[in-house]
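Beneath this line is the structure, given in structure tokens, with notes to follow.
With one protein chain withheld, the remaining protein chains of the complex are depicted in position.
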């Protein structure tokens, strides 16, 4: 009756969530001026501690084997820990960008999200240099959700984790300091569509429960072989749950939120969510598909292939016509989702490792790229630095202004484009290898054509950055340091993943162990 | 016997009584047309145009509604636990206490940040 | 999932012999009982208030003015029923129906008494019961709010809308305290069925075990039914008559009626949950081996207890002033909910330690006392610095200059007027005023 | 009455909710549509729980209620803040984001 709880196994998630709760308490009691330093400290400490805990659990699991936790609601296996590790690495990198206030001493977040933009209250807070420090606990809550998502061993936990990761992100999306209305509308769109997809997800859970009489993955999987009849429930259930997951990764036709939200959300959050959500959602998708769906590839093939092909094509084609860098990166993320899906749906063991590696490479580069975006700013007529300059033209001559930044951005773009010696290439390679191994060579063929097309828009940006003269409507501001750290780490990591991917490949290869 | 059938019966009877009352009064009462009678009551002042649809409430009402939703959910969780307290045992107690604590944290937060002030 | 009990404990009352006509009799009885009670309540309230305010109250029509209530009811029925211009007609009609239906329906699970023989059939004096009867009560009560809100909204008018929004805020605020305080009783009783709740109070009424919960519930219940001192939705001085402003005739009557029925409802809940339901009070219950706890007698005790609460509410109305809205919300959110929650946790912990550990009750109480002392001390200090994280901490305000701009200006919030030159005369004046006020 | 009827009812409600989200441009209505969808899922969960004689479905429904509540809260908060920034709660009006 009373489940045995292995607290050690829960430690990584509990550390982050405990820190988030602590953050809320700090918000309640700490004086306004001291909140930011405290929150930043808590955030970094928690993420780092959780990372350490994940590493520790990894060694434990390697030594003692996988296990189920809390009566099977969570699963601690190498895959879980690797996914959590990737979430934490992305989260930690993103935290650097989130915490940075740049030389303007204004973070990316509204001084007070509740204050009406342009109201005297807001001006007052801005002048006093006050930030909305609730951002940090919210980020930590989202990270908690992201960590639990791939670890979920039953559909209920999966659903809760989905919401825990989504809800803070909805709120965070609405908190941009500048262009607040766009930000809020993005949040609304994200929210409505997110809730909409959650409903599908839930209906799918309900059908799977109806089919099998259990929400535990292993029992649902067992039921698929035993239960006769009611197949429609199983198929429809899996399809509906997949819709919810595909929404989270931004696969077509569930992608329509992506460009708007990427554009509207505060840029550090965009980077965070682009990296973290994808890791979490693909992690969950792998566990869900690989545990429940084996034996039904044939039934799902049409659905999945359609989605994958559409995702890759829409991501590339629409990405080409974008004029806003955040939207461009959004469509690129859609295309990448398609590439990862090839690995995920290969139903090969190598597909798991490939997905994880791809997500790590993509996540790191994404956080870095959005970090760069935070530093390129518009200038008004009087020379005051205002919001982010997100039109592609703003990047003209970046190499002349800030060569280092431009080179870092180049590294990220090369990684996105899948040019060798970057992490993105190895990711793509392993993903395609898994796809071909799984017999999906037509998909891989489309994928390579699509990635050639995506290269077009990445290199258009490179042309602007390196081969075009800068104009004086934009400027590049200096960060407080933390964004630079994030960008530098991300760039180094991207190259390291491309040049010496061996150890990481081995790690993710070891992580391809799923405990149902 | 299904214990819910009488409930439906009760609700049905109550609804019938309520509707009958309203219908009956239509026959019983007089009908004298008067244009002003059908206007909104505005204490003798000229009626405010679109008075009802302006929807300008203090933001506090929304905040109260949101807080309520969260606490209502807490109550929803407390009832089943309270009823099966003995059977759920120490684990249930600790779980619910954790839950209550987690709900209390935002409550304290809201309290401290002035979310419960009506000024 | 854990292995949870799949079926909850069934209620004590046994309805196995009930037939459809028994149900019909009981249901019709409930409706009649409620309507008559309301009329009686009107009379009691008017006469009672009159007495409290040292005036007579209605005393012309019928015996001691009792006919006045009937006359009023009939008058409402034969008033013109008009349809407001610009109203949302469907909802305008539906709102009083919802309010009345919900008000009537709650009594379906109220136990008037134990098993009796009715036309040869053994049946409890209660229409029905289920393991989650109290949940039903709360649900229907919450649904009743829709009547108020929709009524105010459908009228498409300013005052009703404000009234209904206020009333919604009020009801939901007080529902929380109420819900949590009830939860602690359910925890003690281990059931949510009304008949089982009554049964669990055979030896000791809950009011004695769970006094804090009772107090919280009592305050909440007055707030819940929008009675003075919490009748802000209808604050006739500000909002004319709240959501009922634009209603006439029977539509108004149903709102009015439902308000009074709701008073009876919450009183009945208080009776069932805290005051032993239909059980006879102590000295009576001891008579003749519990004779008064069997047969039709208990119905008397039940109604008496309900009327006790009804009278309390009238009494309060005659005694207290209407609260200011912010005070009222503060009471709900900052006092009732924390107290209820704290009490619930305390009950749970004590119960839990008692049930799941070997520590004896004496020790628990000592430890708890110590904990409370600590908490109390902490709160004492925390409360010392009020306000939002120091931002609104009292700052050194420059002295207010009433003639700063060359002409008199009123003080801004936070500023205080300098003492009037005539301040010395004030104490004498106010003391006389106080005496004069107390005379009224 | 077969329990499957409840499931069918749930599907119908779900479809109605989905239609509301997709066709109604008012964000509050869309939110209500989502709530309807979540609750239809609840209905089907509880029905299945009854079918299987298992309590998990009911437990799930509880969690869904929590989630639904949290979603409403966040949705309302976002809508209210937009409303304050721009006096409208229509989904059409927010058009700064091109599609």
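In this document, chain identifiers A, B, C and D correspond to the written order of the chains, with residue numbering beginning at 1 in each.
Heads up, the rule we're going with is that a contact is a pair of C-beta atoms (placed from the backbone, for glycine too) under 8 Å apart; a residue touches a chain by one contact, two chains touch by 3 or more.
Here is the rule we use: contacts and distances are computed from a predicted model.
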Name under which UniProt lists the unshown chain, selected from "Amino acid/amide ABC transporter membrane protein 1 (HAAT family)", "Molybdenum transport system permease", "NADH-quinone oxidoreductase subunit M" or "ATP-binding cassette domain-containing protein": "NADH-quinone oxidoreductase subunit M"
Touched by the hidden chain, restricted to displayed chains: A
Residue among A:160, A:280, A:414 or A:486 that touches the chain left out of view: A:414
Touching residue (missing chain; options A:80, A:224 or A:430): A:430
Among A:45, A:128, A:321 or A:449, residue touching the chain not depicted: A:449
Chain A residues touching the omitted chain (full complex): 353, 414, 417-421, 425-426, 428-430, 432-433, 435-437, 441, 444-445, 448-449, 451-452, 455-456, 459-460, 462-463, 466-468, 500-502, 505-506, 509
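Here is the rule we go by: only the chains that are shown with their structure count from here on.
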Whole-Å gap separating chain C and chain D, where each centre is the average of the chain's CA atoms: 32
Distance between the centres, which are taken as Cα means, of chain D and chain B, whole angstrom: 19
Rounded Å distance between chain A and chain D, as computed from the means of their C-alpha atoms: 25
Junction residues of chain A - those touching two or more other chains: 1-3, 29, 156, 215
Junction residues of chain D - those touching two or more other chains: 54, 56, 59, 70, 77, 84
Partner chain C, residues of chain B touching it in the complex: 1, 3-7, 9-11, 13-15, 17-19, 21-22, 24-26, 28-32, 37-43, 48, 51-53, 57, 61, 64-65, 67-68, 71-72, 74-75, 78-79, 82-87, 89-90, 93, 96-97, 100, 104, 107, 111-114, 116-119
In the complex with chain D, residue positions of chain B that touch it: 59, 62, 65-66, 69-70, 72-73, 76-77, 80
Residues on chain A engaged by chain D in the complex (per definition of touch): 113-114, 116-117, 155-156, 159-160, 163, 167, 170-171, 174, 180-182, 184-189, 191-192, 195-196, 198-200, 202-203, 205-207, 209-210, 213-215, 256, 259-260, 263-264
